[in-house]
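Every protein chain but one is kept in place in this view of the complex.
A, B, C and D are the chain letters, set down in written order, and residue numbers restart from 1 in every chain.
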Amino acid sequence: MLKRIFNPSPAHAHGQRSVAVDLRKLSVRFDGHLALEDISLQVEPGLRVAVVGPNGAGKSTLFNVLAGLLLPSAGQVRIYGHAPAQHHCLAYVPQSSQVDWTFPVSVRDVVMMGRSGHLGLLRWPGAEDRRLVDESLARVGLAGLARRQIGQLSGGQRQRMFIARALAQGANLLLLDEPLAGLDIPSQEQIVNILDELRALSISVLFATHDLGLAAERFDRILLLNRRLVAYGSPEQVFSGEHLTAAYGGHMQAIETKDGRLLLGDSGGHAHA
Amino acid sequence: MLKRIFNPSPAHAHGQRSVAVDLRKLSVRFDGHLALEDISLQVEPGLRVAVVGPNGAGKSTLFNVLAGLLLPSAGQVRIYGHAPAQHHCLAYVPQSSQVDWTFPVSVRDVVMMGRSGHLGLLRWPGAEDRRLVDESLARVGLAGLARRQIGQLSGGQRQRMFIARALAQGANLLLLDEPLAGLDIPSQEQIVNILDELRALSISVLFATHDLGLAAERFDRILLLNRRLVAYGSPEQVFSGEHLTAAYGGHMQAIETKDGRLLLGDSGGHAHA
Amino acid sequence: MLDWLLEPLAFDFMQRGLLAATLVGVICAVVGCYIVLRGMAFLGDALAHTILPGMALGYLVSGGQRGALFWWALAAAVVSSLGIGALSRDGRLKQDTAIGIVFAGMFALGVALISTARSYAVDLSHFLFGNILGITNQDIGLTFSVGVLVLLLVWAFYKEFLVLAFDVQLATTLRLPARLLEILLSLLTAVAIVASLQTVGVALVAAMLVTPAATAMLLTKSLPRMMLLAALIAAGSGFLGLYISFYFNVASGAAIVLTCTLIFVLVWLLRRPGVRNAAA
Amino acid sequence: MLDWLLEPLAFDFMQRGLLAATLVGVICAVVGCYIVLRGMAFLGDALAHTILPGMALGYLVSGGQRGALFWWALAAAVVSSLGIGALSRDGRLKQDTAIGIVFAGMFALGVALISTARSYAVDLSHFLFGNILGITNQDIGLTFSVGVLVLLLVWAFYKEFLVLAFDVQLATTLRLPARLLEILLSLLTAVAIVASLQTVGVALVAAMLVTPAATAMLLTKSLPRMMLLAALIAAGSGFLGLYISFYFNVASGAAIVLTCTLIFVLVWLLRRPGVRNAAA
Partner (left out) sequence: AGVFGASSEGLQVVATTSIVGDVISQIGGQHVEVTVLIPAGADPHGFEPTPQDAAALTSADVVVANGLGLEESLQALLDAQGDKVVYASEGVHALEFDEHDHHDEDHDHEHEGEEGHDHDHEHEGEDHDHEHEGEEGHDHDHEHEGEDHDHEHEGEESHDHDHEHEGPDPHAWMNPQNVKVWVDNIADALAEADPAHAADYAANAESYKAELDALDAWIVEQIAAIDEHDRVLVTDHETLGYFADRYDFEMVGALIPSFSTLSEPSAGELAALEAAIAEHGVEALFVGFTVTSSLAERVAADTGVQLVTLYTEALSAADGPAASYMDMMRYNVSAIVQALK
């Protein structure tokens, strides 16, 4: 089913060999202080990458640059070989969407907006678009609320609506900035399960989260940020005590226990790796 | 140190015997559908209560009623014996604050706003207020960013600022609606640790969260909501398979393992109890 | 009753006025829906006022040909739209502030231009309050063409304008030409305003943009239905207002706006919400 | 140069005008800071226009005593503030929409009232463009008293207004009388506007409220400093604008506003931000 949603139309197909995300010496400066410094990184297509790091590490800043909403102060950004705003098939679910919840649109209308980019000017959504939208809604468990005005959703339902929109968009690269924040555990499971299905379709995902356990369990790669790139690699490579100290200071340690490596906060955390 | 912050001024002291939160047959109706139905509940003072339940369960709705921002459709609400908007010492950190981040105030100014209620009209903050504000800032680890304009904070830093403001407010009852959402693990630890200190001061806390593991580990009581009140009591009493099924449908189960009870999502969750 | 309805129609100027009021109502209401949804109710009034320097320059340069004035007014509105866009783009100013600054600056420029060239009579009060009774068949033709153009463009860019109004970030990631669309929407607003100048005038055109759309918003939660309702309300107000002006001797622009406002008040009172919010 | 400065001062009306412009600038700038921060730039212009029916009624009822008109204008502005509050309270309408509706409705009412009373000419243009040259010593006295009152109130309620402007929810949980404070702030705005009518007029008073505050906001990130700067900029514009009006024969209200706008543009250009946002 997801095949249809995420099958990029030929016009937007990219050579298999091009790198999904290619950053060279990327820096972003805000009024004097650097939010990102000298980041170089290549992400292969089809990987699911968890972007982790403390608050203020620059995760959202990185996503904004990738989405073409923020111009970097220095360095080069390529997404499937294109400059950020040139890339068609990128879907972004920001950390906090500043939308007006009294807007007279239904959940379905919002998800349908994800199709606008594909339709082009002067064309109206067809049966195919409607099916893709319904599938995306079903995928995040909002099929029953499709006709509801968006203001009547709970915090978690709102988050899922945006994910459905990103799915309907049919992107090659999904940027999800803490999409699980505010979701109940069954909903979190639903979202994470979708990620598994995406792997088969060569859809790349950057997924910001503070849940290191989840990151270690369910992702192909971890990108550990703290203004600079601390580490990028498989969960085993990245979650070392050394790296964690570099990212989180002395407040986070990796401890080997009998059932795996446990990532601990200062006074007893609860995340597994 | 927290003694000073949270020591309510005599005018706002409440009899020790009055119940912190007293709900009788509370219902809230939105355009036809009920968000909360027939909730009756007494919370003793000084308890830390985790409010859990799936998205759309009515957690935020409950908090809005308690804060006096929403009038219930039916039923009675008492906070330390007062009607919601009559109670002075209640601090509320909403799930998503709709503030303007370009506002020309520093982090410190925002936290100082928490003191406005105490100062009364025509009085300016004194040395005592400034000290309380500095202590609150230090408590959430923002002392170093006190002079920064609020727009320059990361998502997590913003959340911590609001918690600092609630602390500075010196409330008897703290309403924290998913305050950990978006926080890195060290920051989460910091916040949760504050809760421990509050217990000694008889400050009641209602704390909405989706982290059932945290709820079970660090809270005195669990309030499990799903439109109706599913269960209220100690973590052991509340986190039974029966209750979880009632709240989350078939998607959540309590499984006994060798190192405690594990709360599992459909396809393998990761929360401990 | 029938007499009551037919008597005004015996006058040519009433026939023209009713036609113009209906046309303008529909145009403004449809464009107004986007304005209300974007939280830019101010934009209508502001753009309307920024037209003044254009009109003043137009008088000076073209010696007051009516046809030329339309284009001068439009040019001024476009310049203002671009100015507002430039000011609010980098995020240092909120959009409402940017609008306020441009609006006041342009209007002041207009007043200054008029005050320096004193030997001609700019018909300021007509400009402010419209002159629906003095409308010509050409004016109606122009309004009609403008109306068709505006409605066609709204229809053509419906989904793009929707995304733009709802979520600008999304528009950018969808590679919609956000900036261009924004300018186009401002342009549509400007065109709607210039087309309305004859009927209700600068001072009141804001009402035609905002009030019907807001009334419709109270009645439905679907955008297409909102547009339809707003158009109906606006056209109805134009019609009814002109009759009121005829029978009760009230200035016509004011009568139209007051009718519109009255309909809003009625709807607002009758459709009270189920939920009560405490102090907000 | 000194001559250039002193010559206008030889005229009593210039002395009075400069004093009035400075006073009004300070009042508007301080109140304007809150308006800009609350994202309600529209409010100033809207309240200014809603004064019209009050003025019209005042003419009719009180026979046009100047002193009485002040109170009529104020009453109309208060009624409008309350109306805006009532409309936006239950959350069905955004505040800008509520403002737009009330503004247009009230203005239309004013136009209708004036148009029904035919035999006298209400001096609409004064009302629109001010008449700083005809200001009397009593007017200045009134403006001064109003100014002192406004500044005192802003000082007294500084922290409450701050909370209100920043976070209404917080105001409610702090048991601040949010609704009352909101009305008080609208009232201050209304008073500031009525006090400015003589100097810059309804059409341009919005500029005095918004532009200096916005300029100051570009220069500082602290509210007290923002207020101080705004007051300085506004007072300076008033002064400079009147000189420009004197030497270049431009209508004074317009000259003041244009000066103000020019200062804004300069600041805006000189203080470009370090960060560049792509399309927004």
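Throughout what follows, contacts are C-beta pairs under 8 Å (C-beta built on N, C-alpha and C of every residue); 3 or more make two chains touch, one makes a residue touch a chain.
Since this is a predicted model, take the numbers as computed values, not measurements.
Participant: With touch as defined up top, name the shown chains that contact the chain not shown.
Facilitator: Counting the whole assembly, the omitted chain is in touch with C, D.
Participant: Quick one: say which of D:Ala41, D:Leu162, D:Leu242 or D:Ile263 touches the chain that got left out.
Facilitator: Of the listed residues, the one touching the omitted chain is D:Leu242.
Participant: Which positions on subunit D touch the chain that was left off?
Facilitator: Touching the missing chain: residues 7-8, 11-14, 17, 59-60, 63-66, 114-115, 117-126, 129, 131, 133-136, 138, 242, 245-246, 249-252.
Participant: Since one chain has been left out of the picture, which residues of subunit C touch it in the full complex?
Facilitator: Counting over the whole complex, subunit C touches the hidden chain at residues 7-8, 11-14, 17, 64, 66, 111, 114-115, 118-121, 123-126, 129, 131, 133-136, 242, 245-252, 255.
FYI, only the chains that are shown with their structure count from here on.
Participant: Among the chains, which has its CA centre at the largest distance from subunit C's?
Facilitator: Following the centroid criterion, the farthest chain would be B.
Participant: Whole-Å distance, subunit A centre to subunit D centre, using C-alpha means?
Facilitator: The mean C-alpha positions of subunit A and subunit D differ by 47 Å.
Participant: Counting in whole Å, what is the centre-to-centre distance of subunit C and subunit D, each centre being its mean C-alpha position?
Facilitator: Here subunit C and subunit D have centroids separated by 24 Å.
Participant: Can you list every residue of subunit B that touches 2 or more other chains, as numbers and ranges?
Facilitator: 30-31, 68-69, 85, 100
Participant: Where in subunit D do residues touch two or more other chains at once?
Facilitator: In subunit D, 39, 91-92, 94, 172, 217, 273, 276-280 touch at least two other chains.
Participant: For subunit B, which residues count as touching subunit A in their complex?
Facilitator: The touching residues are 30-31, 53-57, 60, 95-96, 152-157, 160, 178, 181-189, 193, 210, 212-214, 217, 248-249, 251-252, 263, 265-267, 269-272.
Participant: Give every residue of subunit C touching subunit D within the complex, in rising order.
Facilitator: 36, 39-42, 44-45, 49, 87, 89-94, 96-97, 99-101, 103-105, 107-112, 114-116, 124-125, 128-129, 168, 172, 178-179, 203-204, 206-207, 209-211, 214, 217-218, 249-251, 253-255, 257-258, 261, 264, 268, 272-273, 276-280
Participant: Sort out for me which residues of subunit A touch subunit C in the complex.
Facilitator: Residue list for subunit A touching subunit C: 67-69, 85-88, 90-92, 94, 97-100, 103-106, 109-110, 112-114, 116-117, 119, 121-122, 124-125, 149, 165, 169.
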